[in-house]
Structure formats: C-alpha cells, structure tokens
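Before I ask anything, here is the structure I am working with.
Note that one protein chain of the assembly has been removed; the remaining protein chains are unaltered in position.
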Amino acid sequence: MQRKHLITAAAAVLVTAGCATVSMVTPAQLDEQALALHREAFREQGIAKLDRIEQDLGQKACSSPNPPPDAVVQQIEAQALASVKWPTGGVYLGDWREGEKLAQNGRGMTWTDATADTKANGAQCYNCHQIDQKEISFGTIGPSLYNYGKLRGVKDVTDPAAAPIVQYTWAKLWNSKAYSACSNMPRFGHAKLLSEQQIRDVMALLLDPKSPVNQ
Amino acid sequence: MMNRRDLLSHSAKLAALLATTGLLPGVAHAAYNAAAFDAKTMADLMKALGAGTPTESKDVSITAPDIAENGAVVPVGASTALAGVRKLAILVEKNPAVLSALFEVTDSVDANMGTRVKMGQSSNVYAVAIMADGRVLYAMKEVKVTLGGCGG
Amino acid sequence: MKFIPLLAATAALLACGAVVSQTKTASDGIAEYRKMLEDGNPAELFEAKGEDLWKTARGPKKASLQACNLGLGPGVVKGAFVQLPRWFADTGRVQDLESRLLTCMETLQGFNAAEIAKTGFDKGEQATLTALSAWISSESRGMKMALPQAHAEERRFYELGKRAFFFRGGPMDFSCASCHGEDGKRIRLQDLPNLTKNPGDGLGFAAWPAYRVSSGEMWSMQRRLNDCYRQQRFPYPGYASDLTIALGVYMGVNAQGAQSIAPALKR
Partner (left out) sequence: MADPMRIRAQVSGDKATVRVLMSHEMETGLRKDSAGKLIPAWHIQDVTALHNGKVVMTAQWGPSVSKNPFLQFNVRGAKAGDKITITWKDNKGESRTDEATVS
C-alpha cells in the first residue's frame, strides 16, 4: 500500500490548503480522476487484458445515470447498425436445441476462462430473460422472450413476410446497440462473443416454430 | 450460548483427555458402513444396511424446500413420532451415491434429525426410518435445484 | 435496411411478453429455502476464527490487533463496521475495512501489507483478513449504516465511486449499474438490489461479508467486488485499491440508515 497516487496527493494538497470541498473539484476533473482510478486499479489477468477498460464511443457515452444527448444516441445506433454482419448465404436459423444450451450457459470471457474463443462462451440469455417456460430460473433485466416468434406471427421463417422480424432479431443479437444506444445487452456478434453459427442457434430458439419457446 | 473462550479452553481439555485415553468415553461406535455409502439405489442401500423393503408412510416426515437456490446446500430433515426407531436416513435419489446421512437414534433423542446435503440436480429426496421391529418406512419429496447467479 | 426502424418499433411493442404466474411460486420457493438456512450460518465459524486472530499476538512484531483503530479509536470494534469506508488522518487516505486492516497488520504486527494485497483470496494472510472482516462486521450486526461524509476526501470518493459504478467497459459492455441500477430486477432467480439508493435493511452493501453457499466460502466485500468485476469481464482489480474503496463509499453512503446483517448467508 505504499503506492501514493498523484491525484490523491493533489487532493491532499487541496485539503491542507483548507476549505476543501467537493465543489472545488469540477465534475470534469472528477471524471478524469475516476478514469485515472480505473487505470491504476486494474491489472491484466489471463485473457482479461487492460484494453477492456478502454471505452469506445458507446461505452463512454452510456457510463452515466443520464442518457447521452440525442445526437450521440443516433450516432451510436447508426454505427452499431452499420456494424452488423448478415449471415453467410442468408441462413438465419440453426438448431434450437443448441440455442437452448447456449441460452442456459453463462460462461465465458472472464479472467478465469482459459480462452476467448467463441466455443468457450455461452449466450447467457436466461440470466436476464424468460425464454422456455420450463426453465423457472430466469432473470428479469430484459423482457420475457417466451413465445417470441409466435407473438410476432412467425410461422415459416423462409416466408418473406417474416423477413423483417428475422432480420431485426439477427441485428439485435449481433449488435444490440443498433436499436438502443445504451442497451444492457452485450453485442454478441460485434464483440466476438458468439460465432455466426452460435447466433443462428439462438435465433432458432427464439424463432423456430418447433422451438419450445413458440409452443 | 456459551462463551466462545470457555468453549475453546474446555474443548482443549477434552481433546487432551481423549488423546491420553485414545478412546471416546463410553462410545461403542459402529464401523463405517462403506457399502451403504456406495449404494446407487434404495434397494442396494437396504441390502447394505441389512434392512427390509421400504414402504411409504404418513408417519414419517421429510422437511426440505420445494426449490433449492443452490444444490451445494439443501436443508433436509427426517423425523417420525413413532416409537421404536433405530435409524433415520437421508437419501438423494439422483446423487452418485444415494445415502447422505445415517443417524442411529436412542430413546434419549427425538427421532428428528436435520442436516444439509449436496444435490447435483433436481431429485426426489427421502427420509427413511428403520424401526426396531424391522419395518422400513419412508417419506419422499421432490426438490428442484435451480441454476443461479451469473453462471460464470 | 429501411424497414428496420419501423420493425424495431413493432418489436419493442411486442417485446414485453407476459411473465407467467409460475414466477411467484419460484420466488416463494427461494424465500422458503433461505428461511430454512437462516439458523446456522457457517459464517459463525469464521467469526470465531476472526475474533481469535484479532486478539492473538502475531506477525514479526508478535503483537495483537487490539490497538488497531478502525475509526472509532484504538481497539474499538463495535460499531466501526457501519462507518467504513472513512477518512483516516494517520494514513491520509479513505480506507475500507480491509484496507484499514492491512494498515494495522503492517504497523502493529509488522506484516508487509503490499505482499498481502497481492496474495490470492483465502491464501495465507488473506484468509486472516476474511476471518477478521467476518468477526468485525458481526460486532455491528443490527446497526445502521452510518458512513461519515464530513471530510472532503470522503465526499470526493463518493463522487469517484459513483463514476466507477456507472463505468461501462469490457467485451460485454457491463457496468455495476447494468445489474444494480434499477428496482425489482433479477439475475436468474436472484434478486438484484438497486445500489444507487438505499436498497433496504440487510441488502447489498449491508449484507457483506457473507458466507457463499454456492462455493462454501466466506467472502469479504473486497472479494465480492472482485468477483463482480470478474463477471463484468473486466481485468483484475487491485485488492483494496482506491477504485474498490470508492465503490464502497458510494454504495455505503447510498445505504445510509440500512440495517447491517453482515456476515450474511448468500447463494
């Protein structure tokens, strides 16, 4: 604990100078100090390198209890939508059984995980969403996805009438920020958390009329 | 509740006593029944215990939650108001070995034992009472084990 | 791609499917399970160990921690926990319980605090810190969180902690607020306290340290924060780093008035 931080030292000077209050430190200065605190606190461990605390536009803009200005929101959403990689050969759906396994799996990308390969990752869906009604242990940070395809009238995913919802769902999974700049949901495709095939499998869980989600 | 310091010093004396005698005072302990703890089914277990066929009984109670937030710690109790109980056992059907705990009861305690067990998955849990007259009675309850937390 | 915004709106309208009534039953079941475990929290085993460690002469200087000042004067343990983190004049720092214990272990007992901070959880003197925090927190059980905010540094740390709480990063864009920024949310079946305000008695900051049923381990607040950052997919936060202390100030001050039940029993 011998480490004396520059900022702490600077603040100590303010204190000894007397009549120090937080109001003397401007919000902008506090922002800078908080960033410095992050850089000072973290060290890399396993696959979790220090670049993980370097924020991109959206992460930075959404790091406050208040939403970013409209112009920034639009910029983030436009960038996110442009980043979406559409599925090779136009094949949107995989196997819902694999999708269910991925939805159940909350693992991957922590410093205790051996590899950042998408094969080691789950999609963590049940952490935040209700999906198959049989699973009673589901989170509520996101909306219920039970009957996701059925509620949206998807009876045949190859039907052109279903295309808009199929494509929306793909983009939402690939980069959730395309429709909500500060969405709590990870950017599964964009951040390389899941492979194209894994996203297809999750798509099938949500949209395949045979999936238990749509019964 | 007794003072912790007293407890420590007292148990130190006790431990010293045990060390010198090499025996527990007045304990005639049955040898550990390894076969019983290896049993994969209720039938195998009864064989290992030399007990008869179990029958379900309203006179035996099992206390366990409907849902366990975590399978690592599931509170389970076995009890009966019947007289003449020799043993009470707690079983988890889908565990690698069914028997978790086996209690030898005397007339000096209630036939009412509570402990906590690990469950690998949702399963039926049994409380079994082995009676002095040879009857083997049980109660059963299903406990759902849920996945929890972030899961990473 | 023109169709997408329109569809997004439609999808958003449809997004709020009904959460079935089964949910209530499941939550009731969990509540029943927790109630059954209330009596006999293994944290007691660690409290006993911590009390012993506090009173035993240890370290290169063969001294106990009984002269350690946790903020209410040397040797005063009762009530100290609910006023931490706070500013300490002798170190010129805002310190949480574990940071302060490191200071005492170094100055009174002659341990190397930096070495202990680098040690993995549950190993060597880290196990000592866990037991100590279990006991020290138990000495304030039932008291209300009352972190001081009189010193400018305490107020500055609150502001820094608030920023840390909302800081999004990592491959999944998570911040503390992703899970603990709203009322009434759950991960799986676990209720998530809203830590941007007082979440209520014995919830959030007022529940740690706690015995973790899932791992069978006693977790201090530092360990709790460490695992939050792990699950946020962040890099590894330094033990008792100013960042983690600032988070403690933010959550502790928000929880002002909440009754502490630490050390609690958690999933």
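As written, the chain order gives the labels A, B and C, with residue 1 at the start of each chain.
By our rule, a contact is a pair of C-beta atoms (placed from the backbone, for glycine too) under 8 Å apart; a residue touches a chain by one contact, two chains touch by 3 or more.
Bear in mind the structure is a predicted one, so any value in this text is a computation, not a measurement.
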Displayed chains contacting the withheld chain: B, C
Contact residue for the chain not shown (choose from B:102, B:129 or B:145): B:102
Options B:42, B:60 or B:117, residue touching the unrepresented chain: B:117
Residues of chain C in contact with the chain not shown: 39-40, 42, 44-45, 48-49, 211, 216
Residue numbers in chain B that touch the chain omitted from display: 1-2, 7-8, 10-11, 14-15, 18, 24-30, 32-33, 36-37, 72-75, 77, 92, 95-97, 99-110, 112-119
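Here, only the chains that are shown with their structure count from here on.
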Winner on C-beta contact pairs when B-C is weighed against A-B: B-C
Centre-most chain [mean C-alpha coordinates]: C
Whole-Å separation of chain centres (CA-atom averages), chain A against chain C: 24
Distance from the mean Cα position of chain C to that of chain B, given in whole angstrom: 35
Residues of chain A engaged with two or more neighbouring chains: 110, 126-127, 136-137
Touching two or more other chains - residues of chain C: 26, 187-189, 230-231
Residue ranges of chain A in contact with chain C within the complex: 1-3, 5, 8, 11-12, 14-15, 20-22, 24-25, 30-31, 33-34, 37-38, 40-45, 48-50, 52-55, 58-60, 62-65, 81, 109-112, 116, 126-128, 130, 133, 136-141, 143-148, 151-152, 164-165, 167-169, 171-172, 178-179, 184, 186-187, 191-193
Footprint of chain C on chain B - complex, ascending: 4, 8, 63, 65-70, 72-73, 75, 116, 144, 146-152
Residues on chain C engaged by chain A in the complex (per definition of touch): 1, 3-4, 6-8, 10-12, 14-20, 22-23, 25-26, 92-93, 99, 102-103, 106, 113-114, 117, 152-153, 155-156, 158-160, 163-164, 166-175, 177-179, 181, 184-189, 192, 196, 230-231, 233-238, 240-244, 246
